[in-house]
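Every protein chain except one is present and positioned as in the full complex.
In this document, chain identifiers A and B correspond to the written order of the chains, with residue numbering beginning at 1 in each.
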Amino acid sequence: MQYVLILPEILLAGLGLVLLGMDLFAKSKRSLAVAGVIGTLATLVAVLANFGVAPAEIWSGTIRVDDFAQYFKVIFLVILGLVFLFSHEYLEKRDVRMGEFYILVTFATLGAFLMVSSLELITIYLGLELMTIASYILAGMLRQDARSSEASIKFFLMGALTSGVILYGLSLLLGLSGSTHLVAIAEALATSPNTALITAAGVFIIAGLGFKIAAVPFHMWAPDTYEGAPTPVSAFLITASEAAGFAVLLRILLVGLAPALAQWKMVLAVIAFVTMTFGNVTAIVQTRTKRMLAYSAIAQAGYILVGVAVATPQSVTAMLFYMLAYAFMTVGAFAVVIMLSNHIPSEEIEDFKGLAQRAPGYALAMTLLLLSLIGIPPTGGFFGKLALYRSAVEGGMVWLALAMVINSAISVPYYFNVIRNMYLAEEAPAMELSARTGLKLALGIAVAATLLLGVFPEPLVGFLRTIQVMP
Amino acid sequence: MTVTDWVFLAVAAVTLFSAYRVVVSRKIMHAALWLGLTFFGVAGIFLLLGADFLAAAQVLVYVGAVTTIIIFGIMLSTPEELRGPSPEAGSDAASSAAPTRRSFLPLVTAIGFAAVMVALVNRGEWPSPPGSVSTDTPRLLGEALFTRFVIPFEVASVVLLVALVGAIALALKEESGQ
Partner (left out) sequence: MTLSLSVVLAVSALMFGLGVYGALTQRNAIRVLMCIELVLNSVNINLVAFSRYVGPDQALGQVFTVFVMTVAAAEAAVGLAIILMVARRKAHIDIDQINLLKW
């Protein structure tokens, strides 16, 4: 039984090792991507099979299997699968070591798995490090591009320091409670007289995780890293890595620090507000596609953080829904960016000029994904944001809901700028735009899912209501 | 105060002084050597706290491996810094113009932070120490690592694998033939 419950992790680790072996012998690296997709699907089946089982703590409590973890694993696998599908041509054109890329992105996902499927700080820490160490390397894999090395070194130095800061907080928690298990920590903290020290531990942990999810004022590494990293890596970092950070934040705040939760809500609300406003305002002036998307990602992290700040069951449900929708729409948008940059390497927003004439299908798909990012129906982004607003109002943070609405309005110009370029710009350079099947498939899946989540959100929302963060 | 206390204070003083030198040394190579001494000092602190296995591991991993890696990194990447700051470099001129700032600010920051932490720690109440302190720490650690923490142990091995693959992928010079 224990082995069935951690089968997803075993399969994913196995996939990483298989890819490592294949990299030695396979003549065509494309077979690695195919194997990756197959492995991802197999893992997905294993995760789905575990849905609905009674929450269980196995391996002496170092692994926890519950629907919260399974749901996040689905998000990670969706992203991993799409990355396997759409990366090949980009990697080939940019001369990235493909074998190592596929191996590292698989192990990074394994790290994210472990972060969400445990209440044990030691497992969470190791998962976090597995994911981030793999990410540092992935960010630097564009060998021709100095910006990629810089993305990597900034990410590494900030990330390693942040890990140290988080660890300092975790060590204080261990000292205060005598345990590294979040449930036991919560029990000990509830009766502990050391409130000031608990607050100090919380400061270290929240500041550290704030770095990982790129919340302002801890975001300074993010725009550079997201812009300089290879585009598939940026897509992975913005979606999977951030979702894992949010999952850990939820677990630590709502389980471990639950006795002290009230004092953090206002702090987190302010961080959420500053993050979304900063991201949106800065995104307006960007001219490069990836940098614009990087700031947009910061703004979106602010929206998701609203769910943490409100900290009610409704807001957590809304947040979980939004994170899946966000994964689809962001990875989809990155698929279009990758398609375009395979033909025009400059990656300026101007490159979208006349896309509607050259490739109407892609233009339509991109339009839809951008509408979802703004939060316009009938898309998953709209429904997710609506649920977040509603939960903020019901949770007594009306001003935060209002700030979200205003921020969505601020975000309209820069997203529309892309749409305007695609449809209205006159002279389009005559160029044959084509993409491999994998990328088309990935984009199709992303668009279909974004629409589906917008039109039929109810079944998923119904399921998400049953998910408990608390054990 | 017992003899152990005095020894602890002496070791802690050496450790902290060398940590301070890591931050303020002008030459990067000196900083690396001070870092090695800091690691030794931390191993001494571990020993005095009864963690003898960790003290040995600290010497092996940090003094042996990490310091060596860092010195390798210095020699491979910054030969000019081995000779100390060059007179024409603007940034170094700026820092020599404010030598006091350079050496006092880190001290002030660290002491300020430590004062806050000590105040918090002293105000709190701490759980009682473990009833029986085992002196057989290798056994203690081994049993915990291979029973209760076997999954984290496996994950740690994956972390090392990723670091290995990744470090090679990044640092390998590209072969011109391909």
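Please note the rule applied: a contact is a pair of C-beta atoms (placed from the backbone, for glycine too) under 8 Å apart; a residue touches a chain by one contact, two chains touch by 3 or more.
Computed from a predicted structure; not experimentally measured.
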item: Residue among A:L5, A:I63 or A:I122 touching the omitted chain; value: A:I122
item: Of A:R97, A:K154, A:K212 or A:R251, the residue in touch with the unshown chain; value: A:K154
item: Footprint left on chain A by the chain that the document does not show; value: 121-122, 125-126, 129, 133, 136-137, 140, 146-147, 149-154, 156-157, 160-161, 163-165, 167-168, 170-172, 174-175, 178-180, 220, 223-224, 227-228
item: Where the unshown chain meets chain B, residue by residue; value: 1-2, 4-5, 8-9, 12, 15-16, 19-20, 22-23, 28, 31-32, 35, 38-39, 42, 45-46, 48-51, 53-54, 57-58, 61-62, 65-66, 69-70, 72-74, 76-78, 81, 91, 105-106, 109-114, 117-118, 121-122, 126-131, 133-134, 137, 140-141, 143-145, 149, 152, 156, 159-160, 162-164, 166-168, 170-171, 173
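Going forward, only the chains that are shown with their structure count from here on.
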item: Whole-Å gap between the CA centroids of chain A and chain B; value: 32
item: Residue numbers on chain A that touch chain B, as the complex places them; value: 6, 13, 16, 20, 59-60, 62-63, 97, 100, 103-104, 107, 110, 114, 120, 122-123, 126-127, 129-130, 133-134, 136-137, 140-141, 143, 152, 175-176, 178, 192-194, 196-197, 200
item: Residue ranges of chain B touching chain A (in the complex, touch as defined); value: 117, 120-121, 123-127, 147-152, 155-156, 158-159, 161-163, 165-170, 174
